[in-house]
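In what follows, a single structure is set out as structure tokens and then discussed.
Left out: one protein chain. Kept in place: all the others.
Showing chain A:
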Amino acid sequence: MSKILKITGLEKTYPSGNKQLTVLHDISFEVERGQTFSIVGPSGSGKTTLLGLCAGLDSPNAGSVELCGQDLNNLNEDERAQLRNKEVGFIFQNFQLLPTLTALENVSVPLELQGNKDATKKSKILLEKVGLGVRIHHYPSQLSGGEQQRVALARAFANAPSILFADEPTGNLDAETGEKVIQLLLDLNKENGTTLVIITHDLELANRTQQILKLKGGKIVTNQPTTVL
């Protein structure tokens, strides 16, 4: 299998008062194309920072991120945005839908940014897949949390990404709704052959992925296939 994500010697520090606070320290790991991968760890262990660096949302202080064969250190902001638009999908804990757009318009955004002429048609199909075919013209404020996360899911798959990053996708949902969303996520992932990187507190969810990376205090504690854990 080829590597879709390759992290080498990653370090990230933030200024804190007069000192530099190291959030991530010497992180290295790889994710295979098509693999499901979870990053777990307690609050403040650097999970979200790591996800941001992997997706090119922020720059590391040291080390490199190779995403879909491209070293992110060699790309500028717009080139990274273009890479995300073509290859990456996102799901956030708090959905992050644009409040001024309807469900359909929210899903269309990544396609519209590509200038895709069939954006509306494709988005409709995706919304039907997540069970929201009848609510396509609703605004985020008119949808429940579970429905909003399903719109976010449809949006994440809209540009047929090679890799999908999910940050605590069920964090704001009740257990039952959370389970439905996860099942949908895994199904869509399987159907599209997408690589999935999930950040979660939920060990049960982590156990449903193929590989688990455990972080603590900004360092890797373990990085093992699920069966071993």
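Simple rule for what comes next: a residue touches a chain if its C-beta (ideal position, glycine included) is under 8 Å from a C-beta of that chain, and two chains touch if they have at least 3 such contacts; residues count from 1.
One rule holds in what follows: contacts and distances are computed from a predicted model.
Colleague: What is the missing chain called in its UniProt entry, if the choices are "Membrane protein", "Cell wall anchor protein", "Putative ABC transport system permease protein" or "Antagonist of KipI"?
Modeller: Cross-referencing UniProt, the chain left out corresponds to "Putative ABC transport system permease protein".
Colleague: Consider the whole complex, including the chain that is not shown, and state which of A:96, A:210 or A:226 touches that chain.
Modeller: In the full complex, the listed residue that touches the missing chain is A:96.
Colleague: Looking at A:8, A:70 or A:85, which makes contact with the chain not pictured?
Modeller: Considering all chains, including the one not shown, the answer is A:85.
Colleague: Please pick, from A:147, A:168 or A:202, the residue that touches the omitted chain in the full complex.
Modeller: If we include the chain that is not displayed, A:168 is the one touching it.
Colleague: For chain A, which residues reach the chain that was dropped from this view?
Modeller: 48-49, 52-53, 55, 57-58, 77-78, 81-86, 88, 90, 92-94, 96, 98-101, 109-110, 112-114, 141, 155, 159, 167-168
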